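One protein chain omitted, others in place.
Here is chain A:
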Amino acid sequence: MSTADETPTSPLLITLAWLLVGVPLAYGLWQTLVRASALVNG
């Protein structure tokens, strides 16, 4: 439970921080999936 002097971290900051690492990771995952698809199509 939050006390009066506790300021919770902004959800926007948490979202931005996760986007910062999530976007490059999603790019890498997508590129790898495309590459891995060659196993079926290659």
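In this section, a contact is a pair of C-beta atoms (placed from the backbone, for glycine too) under 8 Å apart; a residue touches a chain by one contact, two chains touch by 3 or more; residues count from 1.
Quick note on the criterion: contacts and distances are computed from a predicted model.
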Out of "MFS transporter", "Nodulation protein E", "Putative ABC transport system ATP-binding protein" or "Circadian clock KaiB family protein", flag the one the UniProt entry gives for the chain missing from this complex.
"MFS transporter"
For chain A, which residues reach the chain that was dropped from this view?
2-3, 5-9, 13-14, 17-18, 20-21, 24-25, 27-29, 31-33, 35-42
